[in-house]
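One chain of protein is taken out of this complex; the other chains stay put.
Presenting chain A:
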Amino acid sequence: MQNGDQHYSMEDETYTDIDGKAISLECQSHSGFCREFTVSSAKVSIGRVMVYTCAVWLSAYIVFFITENTAVLSSAIIITLVGMMVHIHFVKVDHETLLIIGSLGVQVSSSYASGRESTDFIEMDKIKDIVINEAIHMQTVIYYLCILLKDPSDPEAVSSVVPLFQSSKPRLNCLVKVYKSCQEILAKC
């Protein structure tokens, strides 16, 4: 973080995702044309991990008690260990970041609970606009922020859509803040 940075985390307004779980938004303004937004979900709760593990192992022990087959116990242990590793490495997203640099492009990155980061960069020439759209998602209608990409053959047409903050799915108040901030930068370049 350089000296000229302005760093806001929104303390007075609590943000939640579409299911009601608390998330946090952090906006960093690196310079006049470069801003970074980080949406963090709740961390993996050790209590829930312990409850799930105990439930699985208890049921495996009950099955072993009935069937007298030791493979049940060892397979339960292996399944819980492998399941936890797969979950924190591939499924559980810790925070998602949107870095917008005026006239250069947009970088979208998600960081998983195991520390793995997956990053994608989109040049500004390909970006038509960043908008908040409403769509049907699993029997509800949600707001989501997305990047509209230009069609190379027809500059007025939208060729594809990149939805942002897919794992944390913040609600409208959080999206409006990010949208307004991005539009300030897009208007300048």
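Operating definition for what follows: a residue touches a chain if its C-beta (ideal position, glycine included) is under 8 Å from a C-beta of that chain, and two chains touch if they have at least 3 such contacts; residues count from 1.
Here is the rule we go by: contacts and distances are computed from a predicted model.
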| item | value |
| --- | --- |
| Identity of the absent chain, which is to be given by its UniProt protein name, from "Sestrin 1", "Phosphatidylinositol N-acetylglucosaminyltransferase subunit P", "Transmembrane channel-like protein" or "Glyoxylate reductase/hydroxypyruvate reductase" | "Phosphatidylinositol N-acetylglucosaminyltransferase subunit P" |
| Given A:Ser59, A:Ser118 or A:Gln183, the one touching the chain that is not displayed | A:Gln183 |
| From A:Cys34, A:Ile88 or A:Leu148, residue that would touch the chain that is not displayed | A:Leu148 |
| Selected from A:Ile46, A:Ile66 or A:Ile136 as touching the chain missing from the view | A:Ile136 |
| Where the missing chain touches chain A, by residue | 128-129, 131-133, 135-139, 144, 146, 148, 157-163, 166, 176, 179-180, 183 |
